[in-house]
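Here the complex is missing a single protein chain, while all its other protein chains stay put.
As written, the chains take the letters A and B, and residue 1 is the first residue of each chain.
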Amino acid sequence: MTTQTKFWNPYLAGLALGAVLLASFLVAGHGLGASGASYRLGVTALDAIAPAHVAANEYMAGVKEHGLRDWLVFEVLGVFLGGVVAAYTAGRLRPGVIKGAGVSTGRRLAFALGGGVLMGIAARLARGCTSGQALSGGAVLSAGSWIFMLMVFAGGYALAYFVRRQWR
Amino acid sequence: MNGFFFPLGIGAGEIGLVTAVLIGFGFGFVLERAGFGRADKLAAQFYLHDMTVFKVMFTAIVTAMLGLVVAGELGLANVAELSRAIASETFLWPMLAGGFLLGMGFIISGYCPGTSVVATASGHLDGVMTVAGVVAGSLIYGEIQPAAAAFHTSGARGSLYLYELAGVPAWVVALAVTAMAIGLFFGAEKVEKIFRAKRAVSAERPEDVRAERRTMRRAFGTLGAAAAMMLTAAALPVSATTAPAKTAEPIAAHALAARLLDEPWNLRVLDVRDREACAEARVPGAECVPADDLAGLGLRYAAGARDLAIVGGEDESVPAEALAYPGKVYRLDGGFAAWKAYALTAPEIPEADAGADAREDYKLRAAIHAALTGAAAAAPPPAPAQVYVPSAPKKKAGGCS
Partner (left out) sequence: MHETITNRANPMIDPALHIWGWEIPVYLFLGGLAAGLMILSAMLARRDGAPLSRWARRLPFAAPALLSLGMLALFLDLEHPAHVFRFYLAFRPASPMSWGAWILVAIYPASLLYGLALLTDEEWAPAARAAGPFEKFRAFAVAKTGALAWINAVLGIALGAYTGVLLGNLGARAAWNSPVLAPLFLVSGFSTGAALAMLLPLSPSEKHLLRRWDLAAIGVEAALLGLFLVGLSTGGAATREAAALFLGGAFTAPFFVFVVIAGLGVPFVLEAVEWRKKLAPTLFAPALLLAGGLALRWVLVAAGQA
(Lines give C-alpha, C1' and ligand atoms only; values in the text may rest on other atoms or scores of the structure.)
Protein backbone atom coordinates (compact mmCIF):
# COMPACT_ATOMS: atom_id res chain seq x y z
CA MET A 1 0.00 0.00 0.00
CA THR A 2 1.53 3.25 -1.06
CA THR A 3 0.49 6.65 0.12
CA GLN A 4 -1.64 8.60 -2.30
CA THR A 5 -0.75 12.05 -3.49
CA LYS A 6 -3.49 14.48 -2.55
CA PHE A 7 -5.70 15.95 -5.27
CA TRP A 8 -4.66 19.34 -6.53
CA ASN A 9 -6.29 22.46 -5.19
CA PRO A 10 -9.36 22.87 -7.43
CA TYR A 11 -8.50 26.40 -8.48
CA LEU A 12 -4.95 25.45 -9.40
CA ALA A 13 -6.24 22.37 -11.22
CA GLY A 14 -8.66 24.66 -13.04
CA LEU A 15 -5.81 26.96 -14.03
CA ALA A 16 -3.84 23.99 -15.37
CA LEU A 17 -6.87 22.69 -17.23
CA GLY A 18 -7.48 26.15 -18.67
CA ALA A 19 -3.87 26.29 -19.81
CA VAL A 20 -4.23 22.92 -21.57
CA LEU A 21 -7.48 24.10 -23.15
CA LEU A 22 -5.91 27.36 -24.32
CA ALA A 23 -2.93 25.47 -25.74
CA SER A 24 -5.35 23.24 -27.60
CA PHE A 25 -7.13 26.30 -29.02
CA LEU A 26 -3.99 28.10 -30.10
CA VAL A 27 -1.72 25.25 -31.14
CA ALA A 28 -4.20 22.84 -32.67
CA GLY A 29 -7.19 25.06 -33.42
CA HIS A 30 -9.34 22.48 -31.67
CA GLY A 31 -11.38 22.29 -28.51
CA LEU A 32 -10.99 19.38 -26.12
CA GLY A 33 -13.58 16.65 -26.41
CA ALA A 34 -14.47 13.09 -25.62
CA SER A 35 -17.84 11.82 -26.77
CA GLY A 36 -17.06 12.38 -30.45
CA ALA A 37 -14.33 9.76 -30.17
CA SER A 38 -16.71 7.24 -28.56
CA TYR A 39 -19.12 7.79 -31.40
CA ARG A 40 -16.43 7.24 -34.00
CA LEU A 41 -15.27 4.12 -32.22
CA GLY A 42 -18.82 2.77 -32.11
CA VAL A 43 -19.59 3.50 -35.73
CA THR A 44 -16.26 2.08 -36.89
CA ALA A 45 -16.93 -1.12 -34.98
CA LEU A 46 -20.45 -1.32 -36.36
CA ASP A 47 -19.12 -0.68 -39.83
CA ALA A 48 -16.81 -3.66 -39.49
CA ILE A 49 -19.78 -5.88 -38.62
CA ALA A 50 -22.52 -4.42 -40.81
CA PRO A 51 -21.11 -2.07 -43.45
CA ALA A 52 -24.30 -1.95 -45.49
CA HIS A 53 -26.29 -0.88 -42.47
CA VAL A 54 -23.91 2.00 -41.73
CA ALA A 55 -23.81 3.10 -45.35
CA ALA A 56 -27.60 3.32 -45.39
CA ASN A 57 -27.60 5.72 -42.46
CA GLU A 58 -26.53 9.16 -43.63
CA TYR A 59 -25.82 10.39 -40.11
CA MET A 60 -23.44 7.53 -39.35
CA ALA A 61 -21.93 7.21 -42.81
CA GLY A 62 -20.37 10.65 -42.39
CA VAL A 63 -17.99 9.22 -39.79
CA LYS A 64 -16.39 6.87 -42.30
CA GLU A 65 -14.69 9.69 -44.15
CA HIS A 66 -11.62 9.45 -41.97
CA GLY A 67 -12.83 6.94 -39.41
CA LEU A 68 -10.54 6.62 -36.42
CA ARG A 69 -7.85 8.81 -37.95
CA ASP A 70 -9.44 11.71 -36.21
CA TRP A 71 -8.17 14.47 -33.95
CA LEU A 72 -10.58 13.65 -31.14
CA VAL A 73 -9.85 9.92 -31.22
CA PHE A 74 -6.14 10.59 -30.80
CA GLU A 75 -6.83 13.21 -28.17
CA VAL A 76 -8.86 10.70 -26.14
CA LEU A 77 -6.01 8.20 -26.50
CA GLY A 78 -3.83 10.91 -24.97
CA VAL A 79 -6.38 11.41 -22.18
CA PHE A 80 -6.12 7.73 -21.36
CA LEU A 81 -2.32 7.77 -21.32
CA GLY A 82 -2.24 10.98 -19.28
CA GLY A 83 -4.75 9.47 -16.87
CA VAL A 84 -2.64 6.33 -16.45
CA VAL A 85 0.53 8.29 -15.76
CA ALA A 86 -1.21 10.70 -13.38
CA ALA A 87 -3.05 7.96 -11.48
CA TYR A 88 -0.02 5.72 -11.22
CA THR A 89 2.40 8.42 -10.16
CA ALA A 90 -0.11 9.55 -7.54
CA GLY A 91 -0.43 6.00 -6.22
CA ARG A 92 -4.06 5.78 -7.30
CA LEU A 93 -3.83 3.24 -10.12
CA ARG A 94 -5.76 0.38 -8.56
CA PRO A 95 -8.47 -1.86 -9.98
CA GLY A 96 -11.77 -1.38 -8.21
CA VAL A 97 -15.24 0.06 -8.27
CA ILE A 98 -16.04 3.50 -6.88
CA LYS A 99 -19.31 3.45 -4.99
CA GLY A 100 -20.98 4.31 -1.73
CA ALA A 101 -21.55 1.65 0.91
CA GLY A 102 -25.29 1.67 0.28
CA VAL A 103 -25.21 0.00 -3.08
CA SER A 104 -24.03 -3.36 -4.39
CA THR A 105 -21.25 -3.60 -6.94
CA GLY A 106 -23.54 -5.08 -9.58
CA ARG A 107 -26.04 -2.29 -9.15
CA ARG A 108 -23.33 0.34 -9.30
CA LEU A 109 -21.94 -1.11 -12.53
CA ALA A 110 -25.41 -1.27 -14.05
CA PHE A 111 -25.95 2.38 -13.12
CA ALA A 112 -22.59 3.32 -14.62
CA LEU A 113 -23.51 1.57 -17.87
CA GLY A 114 -27.02 3.04 -17.97
CA GLY A 115 -25.79 6.54 -17.23
CA GLY A 116 -23.21 6.10 -19.95
CA VAL A 117 -25.87 5.10 -22.48
CA LEU A 118 -27.93 8.13 -21.53
CA MET A 119 -24.89 10.39 -21.92
CA GLY A 120 -23.99 8.85 -25.26
CA ILE A 121 -27.43 9.70 -26.61
CA ALA A 122 -27.39 13.15 -25.01
CA ALA A 123 -23.94 14.04 -26.29
CA ARG A 124 -24.89 13.26 -29.90
CA LEU A 125 -28.07 15.27 -29.52
CA ALA A 126 -26.20 18.25 -28.09
CA ARG A 127 -23.21 17.94 -30.45
CA GLY A 128 -20.81 17.38 -27.60
CA CYS A 129 -20.41 16.54 -23.96
CA THR A 130 -19.11 18.36 -20.93
CA SER A 131 -15.64 18.51 -22.50
CA GLY A 132 -16.46 19.48 -26.05
CA GLN A 133 -19.58 21.52 -25.54
CA ALA A 134 -19.49 22.94 -22.01
CA LEU A 135 -15.75 23.39 -21.48
CA SER A 136 -14.47 24.24 -24.96
CA GLY A 137 -17.61 25.90 -26.32
CA GLY A 138 -18.13 27.67 -23.02
CA ALA A 139 -14.67 29.20 -23.16
CA VAL A 140 -15.34 30.72 -26.58
CA LEU A 141 -18.70 31.96 -25.24
CA SER A 142 -20.86 29.99 -27.65
CA ALA A 143 -24.49 30.56 -26.72
CA GLY A 144 -25.49 26.92 -27.26
CA SER A 145 -22.65 25.73 -25.04
CA TRP A 146 -23.78 27.86 -22.13
CA ILE A 147 -27.35 26.70 -22.50
CA PHE A 148 -26.06 23.15 -22.56
CA MET A 149 -23.91 23.71 -19.49
CA LEU A 150 -26.78 25.14 -17.45
CA MET A 151 -28.95 22.21 -18.47
CA VAL A 152 -26.29 19.69 -17.42
CA PHE A 153 -26.27 21.14 -13.92
CA ALA A 154 -30.06 21.32 -13.97
CA GLY A 155 -30.36 17.66 -15.01
CA GLY A 156 -27.82 16.56 -12.41
CA TYR A 157 -29.45 18.41 -9.54
CA ALA A 158 -32.91 17.32 -10.63
CA LEU A 159 -32.04 13.66 -10.36
CA ALA A 160 -29.42 13.75 -7.59
CA TYR A 161 -31.88 13.22 -4.77
CA PHE A 162 -33.20 10.00 -6.28
CA VAL A 163 -29.88 8.27 -6.78
CA ARG A 164 -28.23 9.47 -3.58
CA ARG A 165 -27.92 5.96 -2.16
CA GLN A 166 -25.27 5.21 -4.75
CA TRP A 167 -22.83 7.56 -3.09
CA ARG A 168 -23.15 7.00 0.62
CA MET B 1 -1.46 33.17 -41.38
CA ASN B 2 -3.24 34.99 -38.66
CA GLY B 3 -0.41 36.34 -36.62
CA PHE B 4 1.88 34.08 -34.73
CA PHE B 5 -0.03 30.82 -35.07
CA PHE B 6 -1.21 29.05 -38.18
CA PRO B 7 -4.72 29.93 -39.31
CA LEU B 8 -6.27 27.07 -37.42
CA GLY B 9 -3.17 25.85 -35.73
CA ILE B 10 -1.59 22.54 -36.65
CA GLY B 11 -4.64 20.49 -35.79
CA ALA B 12 -4.91 19.11 -39.28
CA GLY B 13 -3.09 16.18 -40.81
CA GLU B 14 -0.67 13.71 -39.31
CA ILE B 15 1.25 16.21 -37.17
CA GLY B 16 -2.12 17.33 -35.84
CA LEU B 17 -2.82 13.82 -34.59
CA VAL B 18 0.49 13.80 -32.75
CA THR B 19 -0.33 17.13 -31.08
CA ALA B 20 -3.76 15.69 -30.28
CA VAL B 21 -2.18 12.92 -28.23
CA LEU B 22 0.12 15.35 -26.42
CA ILE B 23 -2.69 17.78 -25.63
CA GLY B 24 -4.95 14.91 -24.61
CA PHE B 25 -2.18 13.66 -22.34
CA GLY B 26 -2.18 17.00 -20.53
CA PHE B 27 -5.97 16.96 -20.37
CA GLY B 28 -6.08 13.47 -18.87
CA PHE B 29 -3.26 14.19 -16.46
CA VAL B 30 -4.90 17.33 -15.07
CA LEU B 31 -8.33 15.71 -14.86
CA GLU B 32 -6.90 12.84 -12.82
CA ARG B 33 -4.97 15.12 -10.50
CA ALA B 34 -8.08 17.23 -9.98
CA GLY B 35 -9.80 14.10 -8.70
CA PHE B 36 -12.01 13.59 -11.74
CA GLY B 37 -11.15 9.91 -12.08
CA ARG B 38 -13.37 9.15 -9.09
CA ALA B 39 -17.14 9.03 -9.43
CA ASP B 40 -17.76 9.94 -5.78
CA LYS B 41 -15.71 13.10 -6.13
CA LEU B 42 -17.62 14.09 -9.27
CA ALA B 43 -21.05 13.19 -7.91
CA ALA B 44 -20.38 15.18 -4.76
CA GLN B 45 -20.93 18.28 -6.85
CA PHE B 46 -24.62 17.44 -6.93
CA TYR B 47 -24.82 16.91 -3.19
CA LEU B 48 -23.09 20.20 -2.55
CA HIS B 49 -20.50 19.06 -0.01
CA ASP B 50 -17.65 19.12 -2.53
CA MET B 51 -17.94 21.55 -5.42
CA THR B 52 -14.62 20.68 -7.04
CA VAL B 53 -16.28 20.03 -10.41
CA PHE B 54 -17.75 23.49 -10.53
CA LYS B 55 -14.58 25.19 -9.31
CA VAL B 56 -12.24 23.39 -11.69
CA MET B 57 -14.54 23.75 -14.66
CA PHE B 58 -15.19 27.44 -14.24
CA THR B 59 -11.59 28.30 -13.44
CA ALA B 60 -10.60 26.47 -16.62
CA ILE B 61 -13.26 28.20 -18.71
CA VAL B 62 -12.29 31.62 -17.37
CA THR B 63 -8.58 30.95 -17.88
CA ALA B 64 -8.96 29.78 -21.48
CA MET B 65 -11.53 32.48 -22.27
CA LEU B 66 -9.35 35.31 -20.98
CA GLY B 67 -6.30 33.78 -22.62
CA LEU B 68 -8.09 33.64 -25.94
CA VAL B 69 -9.31 37.24 -25.63
CA VAL B 70 -5.76 38.39 -24.84
CA ALA B 71 -4.31 36.33 -27.69
CA GLY B 72 -6.87 37.90 -30.00
CA GLU B 73 -6.05 41.43 -28.84
CA LEU B 74 -2.34 40.77 -29.31
CA GLY B 75 -3.00 39.51 -32.82
CA LEU B 76 -1.76 36.02 -32.00
CA ALA B 77 -4.99 34.36 -32.98
CA ASN B 78 -7.99 34.99 -35.14
CA VAL B 79 -10.61 34.58 -32.45
CA ALA B 80 -13.63 34.63 -34.77
CA GLU B 81 -12.22 31.89 -36.97
CA LEU B 82 -11.03 29.84 -34.00
CA SER B 83 -14.38 30.13 -32.25
CA ARG B 84 -16.17 28.78 -35.30
CA ALA B 85 -13.76 25.86 -35.45
CA ILE B 86 -14.01 25.10 -31.74
CA ALA B 87 -17.69 25.50 -30.93
CA SER B 88 -20.49 23.82 -32.77
CA GLU B 89 -23.36 25.84 -34.12
CA THR B 90 -26.20 26.45 -31.74
CA PHE B 91 -29.27 24.25 -31.99
CA LEU B 92 -31.48 25.44 -29.17
CA TRP B 93 -33.86 22.55 -28.54
CA PRO B 94 -31.55 19.56 -28.96
CA MET B 95 -28.98 21.32 -26.79
CA LEU B 96 -31.52 22.02 -24.06
CA ALA B 97 -32.72 18.42 -24.11
CA GLY B 98 -29.24 16.96 -24.55
CA GLY B 99 -27.85 19.00 -21.67
CA PHE B 100 -30.59 17.87 -19.32
CA LEU B 101 -30.22 14.23 -20.36
CA LEU B 102 -26.47 14.39 -20.02
CA GLY B 103 -26.80 15.87 -16.54
CA MET B 104 -29.04 12.96 -15.59
CA GLY B 105 -26.59 10.48 -17.08
CA PHE B 106 -23.82 12.24 -15.17
CA ILE B 107 -25.39 11.73 -11.75
CA ILE B 108 -26.48 8.18 -12.55
CA SER B 109 -23.09 7.03 -13.80
CA GLY B 110 -21.00 9.39 -11.73
CA TYR B 111 -18.92 10.37 -14.73
CA CYS B 112 -19.12 12.43 -17.86
CA PRO B 113 -17.79 10.97 -21.12
CA GLY B 114 -14.34 12.55 -20.69
CA THR B 115 -13.83 11.71 -17.04
CA SER B 116 -14.96 8.12 -17.60
CA VAL B 117 -11.85 7.68 -19.74
CA VAL B 118 -9.71 8.93 -16.86
CA ALA B 119 -11.56 6.61 -14.48
CA THR B 120 -10.79 3.72 -16.82
CA ALA B 121 -7.16 4.78 -16.84
CA SER B 122 -7.20 4.70 -13.03
CA GLY B 123 -8.44 1.12 -13.11
CA HIS B 124 -12.01 1.83 -12.05
CA LEU B 125 -14.40 -0.76 -13.44
CA ASP B 126 -17.37 1.60 -13.17
CA GLY B 127 -15.47 3.96 -15.48
CA VAL B 128 -15.03 1.15 -18.01
CA MET B 129 -18.77 0.49 -17.90
CA THR B 130 -19.50 4.17 -18.50
CA VAL B 131 -17.13 4.28 -21.46
CA ALA B 132 -18.93 1.27 -22.93
CA GLY B 133 -22.28 2.92 -22.21
CA VAL B 134 -21.30 6.12 -23.99
CA VAL B 135 -20.23 4.17 -27.07
CA ALA B 136 -23.48 2.21 -27.03
CA GLY B 137 -25.57 5.32 -26.39
CA SER B 138 -24.05 7.27 -29.26
CA LEU B 139 -24.68 4.31 -31.55
CA ILE B 140 -28.29 4.17 -30.36
CA TYR B 141 -28.61 7.83 -31.22
CA GLY B 142 -27.03 7.14 -34.60
CA GLU B 143 -29.75 4.57 -35.23
CA ILE B 144 -32.62 6.86 -34.26
CA GLN B 145 -31.21 10.08 -35.69
CA PRO B 146 -32.82 9.72 -39.14
CA ALA B 147 -36.21 9.39 -37.46
CA ALA B 148 -35.53 12.36 -35.18
CA ALA B 149 -33.82 14.51 -37.80
CA ALA B 150 -36.35 17.33 -37.47
CA PHE B 151 -35.67 17.64 -33.75
CA HIS B 152 -31.94 17.17 -34.30
CA THR B 153 -31.74 20.43 -36.23
CA SER B 154 -34.54 22.33 -34.50
CA GLY B 155 -33.91 25.77 -33.10
CA ALA B 156 -30.93 26.27 -35.40
CA ARG B 157 -29.24 29.58 -34.71
CA GLY B 158 -26.01 29.12 -36.62
CA SER B 159 -22.80 30.18 -34.91
CA LEU B 160 -24.07 32.29 -32.07
CA TYR B 161 -22.05 33.77 -29.24
CA LEU B 162 -23.07 35.36 -25.97
CA TYR B 163 -21.51 38.68 -26.98
CA GLU B 164 -23.59 38.72 -30.14
CA LEU B 165 -26.71 38.22 -28.04
CA ALA B 166 -25.69 40.96 -25.66
CA GLY B 167 -24.53 43.20 -28.48
CA VAL B 168 -21.28 44.09 -26.75
CA PRO B 169 -17.63 43.32 -27.49
CA ALA B 170 -16.43 39.86 -26.49
CA TRP B 171 -14.12 41.15 -23.78
CA VAL B 172 -17.03 42.76 -21.94
CA VAL B 173 -18.80 39.40 -21.73
CA ALA B 174 -15.52 37.76 -20.79
CA LEU B 175 -15.09 40.15 -17.90
CA ALA B 176 -18.70 39.67 -16.84
CA VAL B 177 -18.28 35.89 -16.87
CA THR B 178 -15.08 36.24 -14.86
CA ALA B 179 -16.79 38.45 -12.28
CA MET B 180 -19.72 36.04 -12.10
CA ALA B 181 -17.37 33.08 -11.68
CA ILE B 182 -15.48 34.76 -8.85
CA GLY B 183 -18.74 35.55 -7.12
CA LEU B 184 -19.89 31.97 -7.56
CA PHE B 185 -16.59 30.65 -6.20
CA PHE B 186 -17.20 32.49 -2.93
CA GLY B 187 -20.73 31.10 -2.91
CA ALA B 188 -19.44 27.60 -3.59
CA GLU B 189 -17.02 27.78 -0.66
CA LYS B 190 -19.88 28.81 1.65
CA VAL B 191 -22.21 26.08 0.39
CA GLU B 192 -19.49 23.47 0.78
CA LYS B 193 -18.84 24.50 4.37
CA ILE B 194 -22.51 24.27 5.29
CA PHE B 195 -23.07 20.90 3.67
CA ARG B 196 -19.87 19.40 4.96
CA ALA B 197 -20.91 20.26 8.48
CA LYS B 198 -24.36 18.76 7.91
CA ARG B 199 -22.83 15.62 6.49
CA ALA B 200 -20.48 15.16 9.41
CA VAL B 201 -23.35 15.40 11.87
CA SER B 202 -25.86 13.38 9.90
CA ALA B 203 -23.88 10.20 10.01
CA GLU B 204 -24.69 9.83 13.67
CA ARG B 205 -28.30 10.48 14.68
CA PRO B 206 -31.57 9.83 12.84
CA GLU B 207 -33.04 13.24 13.65
CA ASP B 208 -30.03 14.81 12.00
CA VAL B 209 -30.59 12.61 8.99
CA ARG B 210 -34.14 13.98 8.79
CA ALA B 211 -32.87 17.52 9.22
CA GLU B 212 -30.34 16.98 6.54
CA ARG B 213 -33.00 15.64 4.25
CA ARG B 214 -35.03 18.80 4.85
CA THR B 215 -32.07 21.02 4.10
CA MET B 216 -31.23 19.03 1.00
CA ARG B 217 -34.77 19.32 -0.23
CA ARG B 218 -34.78 23.04 0.40
CA ALA B 219 -31.43 23.46 -1.27
CA PHE B 220 -32.46 21.45 -4.28
CA GLY B 221 -35.69 23.42 -4.49
CA THR B 222 -33.83 26.73 -4.42
CA LEU B 223 -31.26 25.49 -6.89
CA GLY B 224 -33.94 24.12 -9.17
CA ALA B 225 -35.75 27.43 -9.12
CA ALA B 226 -32.51 29.30 -9.77
CA ALA B 227 -31.67 26.97 -12.64
CA ALA B 228 -35.13 27.44 -14.09
CA MET B 229 -34.77 31.21 -13.86
CA MET B 230 -31.34 31.17 -15.45
CA LEU B 231 -32.70 28.97 -18.18
CA THR B 232 -35.56 31.28 -18.90
CA ALA B 233 -33.13 34.15 -18.94
CA ALA B 234 -30.87 32.24 -21.28
CA ALA B 235 -33.63 31.04 -23.53
CA LEU B 236 -35.71 34.20 -23.76
CA PRO B 237 -33.28 36.60 -25.42
CA VAL B 238 -32.23 33.82 -27.76
CA SER B 239 -35.73 33.27 -29.05
CA ALA B 240 -36.45 37.00 -29.07
CA THR B 241 -33.42 38.08 -31.02
CA THR B 242 -33.32 35.22 -33.43
CA ALA B 243 -37.00 34.93 -34.20
CA PRO B 244 -36.54 37.15 -37.28
CA ALA B 245 -34.05 34.64 -38.61
CA LYS B 246 -37.04 32.51 -39.50
CA THR B 247 -38.02 34.98 -42.19
CA ALA B 248 -35.88 35.61 -45.23
CA GLU B 249 -33.96 38.86 -45.29
CA PRO B 250 -34.58 40.97 -48.38
CA ILE B 251 -31.55 41.62 -50.54
CA ALA B 252 -31.54 44.33 -53.18
CA ALA B 253 -30.60 43.45 -56.75
CA HIS B 254 -27.42 45.50 -56.62
CA ALA B 255 -26.32 43.87 -53.38
CA LEU B 256 -26.96 40.44 -54.86
CA ALA B 257 -24.99 41.36 -57.96
CA ALA B 258 -22.11 42.59 -55.84
CA ARG B 259 -22.05 39.34 -53.85
CA LEU B 260 -22.24 37.25 -56.99
CA LEU B 261 -19.24 39.07 -58.38
CA ASP B 262 -17.22 39.16 -55.18
CA GLU B 263 -17.85 35.82 -53.54
CA PRO B 264 -20.03 33.53 -55.62
CA TRP B 265 -18.76 30.56 -53.59
CA ASN B 266 -20.52 31.80 -50.48
CA LEU B 267 -23.92 32.02 -52.05
CA ARG B 268 -26.34 29.47 -53.41
CA VAL B 269 -29.04 31.00 -55.59
CA LEU B 270 -32.33 29.17 -56.10
CA ASP B 271 -34.82 30.37 -58.69
CA VAL B 272 -38.24 29.24 -57.49
CA ARG B 273 -40.24 30.52 -60.49
CA ASP B 274 -41.66 27.96 -62.87
CA ARG B 275 -39.18 26.14 -65.03
CA GLU B 276 -39.94 27.88 -68.32
CA ALA B 277 -39.44 31.36 -66.91
CA CYS B 278 -36.27 30.27 -65.20
CA ALA B 279 -34.94 28.58 -68.30
CA GLU B 280 -35.46 31.74 -70.27
CA ALA B 281 -33.50 34.10 -68.05
CA ARG B 282 -32.12 33.75 -64.54
CA VAL B 283 -29.59 35.16 -62.16
CA PRO B 284 -26.19 33.75 -63.10
CA GLY B 285 -25.45 30.53 -61.22
CA ALA B 286 -29.04 30.13 -60.09
CA GLU B 287 -30.53 26.64 -59.89
CA CYS B 288 -34.01 26.33 -61.35
CA VAL B 289 -36.04 24.69 -58.58
CA PRO B 290 -39.74 25.44 -58.66
CA ALA B 291 -41.18 25.99 -55.19
CA ASP B 292 -42.93 22.63 -55.22
CA ASP B 293 -39.68 20.77 -55.86
CA LEU B 294 -37.73 22.44 -53.06
CA ALA B 295 -38.32 19.59 -50.63
CA GLY B 296 -36.24 17.36 -52.88
CA LEU B 297 -33.12 19.44 -52.16
CA GLY B 298 -33.19 18.56 -48.46
CA LEU B 299 -32.28 22.11 -47.51
CA ARG B 300 -33.09 21.55 -43.85
CA TYR B 301 -30.35 18.95 -43.59
CA ALA B 302 -27.74 21.02 -45.39
CA ALA B 303 -24.74 22.29 -43.45
CA GLY B 304 -25.78 25.91 -43.90
CA ALA B 305 -22.29 27.17 -44.56
CA ARG B 306 -23.29 29.09 -47.67
CA ASP B 307 -26.00 31.73 -47.67
CA LEU B 308 -29.11 30.97 -49.64
CA ALA B 309 -30.71 33.49 -51.98
CA ILE B 310 -34.25 32.87 -53.24
CA VAL B 311 -35.30 34.46 -56.51
CA GLY B 312 -39.05 34.55 -56.96
CA GLY B 313 -41.57 36.03 -59.39
CA GLU B 314 -44.09 38.67 -58.43
CA ASP B 315 -45.10 36.67 -55.41
CA GLU B 316 -42.49 37.61 -52.82
CA SER B 317 -43.23 34.93 -50.26
CA VAL B 318 -40.44 32.45 -49.52
CA PRO B 319 -41.39 28.76 -49.32
CA ALA B 320 -41.16 27.26 -45.84
CA GLU B 321 -38.86 24.56 -47.16
CA ALA B 322 -36.25 27.20 -48.00
CA LEU B 323 -36.66 28.87 -44.62
CA ALA B 324 -35.78 25.58 -42.93
CA TYR B 325 -32.23 25.96 -44.30
CA PRO B 326 -29.91 26.24 -41.29
CA GLY B 327 -27.83 29.07 -42.79
CA LYS B 328 -28.86 32.58 -43.71
CA VAL B 329 -31.71 32.92 -46.20
CA TYR B 330 -32.17 35.96 -48.43
CA ARG B 331 -34.96 36.75 -50.85
CA LEU B 332 -34.31 38.96 -53.83
CA ASP B 333 -36.21 42.16 -53.21
CA GLY B 334 -38.70 42.68 -56.04
CA GLY B 335 -38.16 39.21 -57.46
CA PHE B 336 -36.70 38.52 -60.86
CA ALA B 337 -38.24 41.70 -62.27
CA ALA B 338 -35.97 43.76 -60.06
CA TRP B 339 -32.95 41.78 -61.26
CA LYS B 340 -33.97 42.30 -64.86
CA ALA B 341 -34.37 46.02 -64.35
CA TYR B 342 -31.05 46.26 -62.56
CA ALA B 343 -28.67 43.91 -64.24
CA LEU B 344 -30.09 43.21 -67.67
CA THR B 345 -30.96 46.78 -68.63
CA ALA B 346 -28.25 49.12 -69.75
CA PRO B 347 -27.73 51.85 -67.15
CA GLU B 348 -28.11 55.47 -68.03
CA ILE B 349 -24.93 57.39 -68.46
CA PRO B 350 -24.69 59.85 -65.57
CA GLU B 351 -24.34 63.56 -66.10
CA ALA B 352 -20.84 64.94 -66.14
CA ASP B 353 -21.42 66.75 -62.86
CA ALA B 354 -22.80 63.72 -61.06
CA GLY B 355 -21.18 62.88 -57.74
CA ALA B 356 -18.44 60.31 -57.33
CA ASP B 357 -20.90 57.80 -55.86
CA ALA B 358 -23.14 57.99 -58.90
CA ARG B 359 -20.14 57.53 -61.16
CA GLU B 360 -18.91 54.50 -59.23
CA ASP B 361 -22.39 53.08 -59.27
CA TYR B 362 -22.57 53.54 -63.00
CA LYS B 363 -19.24 51.84 -63.53
CA LEU B 364 -20.36 48.84 -61.51
CA ARG B 365 -23.72 48.59 -63.23
CA ALA B 366 -22.21 48.99 -66.63
CA ALA B 367 -19.72 46.25 -65.84
CA ILE B 368 -22.42 43.94 -64.57
CA HIS B 369 -24.62 44.63 -67.54
CA ALA B 370 -21.80 44.04 -69.92
CA ALA B 371 -20.77 40.87 -68.17
CA LEU B 372 -24.24 39.41 -67.95
CA THR B 373 -25.69 40.38 -71.30
CA GLY B 374 -22.58 40.05 -73.38
CA ALA B 375 -23.01 43.64 -74.53
CA ALA B 376 -19.86 45.51 -75.39
CA ALA B 377 -18.54 47.51 -72.50
CA ALA B 378 -20.58 50.63 -72.07
CA ALA B 379 -19.16 54.02 -72.76
CA PRO B 380 -17.07 55.39 -69.95
CA PRO B 381 -18.71 58.21 -68.00
CA PRO B 382 -17.64 61.68 -69.02
CA ALA B 383 -14.72 63.06 -67.10
CA PRO B 384 -15.75 65.38 -64.31
CA ALA B 385 -14.64 68.99 -64.28
CA GLN B 386 -11.38 69.17 -62.38
CA VAL B 387 -12.00 70.86 -59.09
CA TYR B 388 -9.15 71.13 -56.67
CA VAL B 389 -10.14 70.11 -53.20
CA PRO B 390 -7.42 70.71 -50.65
CA SER B 391 -6.99 67.57 -48.63
CA ALA B 392 -7.74 67.90 -44.97
CA PRO B 393 -4.63 68.27 -42.81
CA LYS B 394 -3.55 64.85 -41.66
CA LYS B 395 -4.20 64.02 -38.07
CA LYS B 396 -1.05 63.63 -36.06
CA ALA B 397 -0.20 59.99 -35.55
CA GLY B 398 -1.41 58.61 -32.25
CA GLY B 399 1.28 56.85 -30.30
CA CYS B 400 1.53 57.09 -26.57
CA SER B 401 0.83 60.72 -25.92
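The working rule: a residue touches a chain if its C-beta (ideal position, glycine included) is under 8 Å from a C-beta of that chain, and two chains touch if they have at least 3 such contacts.
If you're wondering where the values come from, they're calculated on a predicted model, not measured in any experiment.
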Residue touching the undisplayed chain, where the options are A:Val27, A:Val85 or A:Val103: A:Val85
Candidates A:Leu22, A:Val54, A:Leu93 or A:Leu113 - the one touching the absent chain: A:Leu93
Contact with the hidden chain (one of A:His53, A:Arg69 or A:Arg165): A:Arg69
Touching the absent chain when the full complex is considered, from A:Ala13, A:Leu26 or A:Leu77: A:Leu77
For subunit A, the residues touching the chain missing from this view: 2, 69, 74, 77, 81, 84-85, 88-89, 91, 93
Interface with the unshown chain - residue positions in subunit B: 13-15, 17-18, 21-22, 25
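Assume only the chains that are shown with their structure count from here on.
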Whole-Å gap between the CA centroids of subunit A and subunit B: 22
Residue ranges of subunit A in contact with subunit B within the complex: 5, 7-8, 10-11, 13-35, 38-39, 41-43, 45-46, 57-60, 69, 71-72, 74-87, 90, 92-100, 108-161, 163-164, 166-167
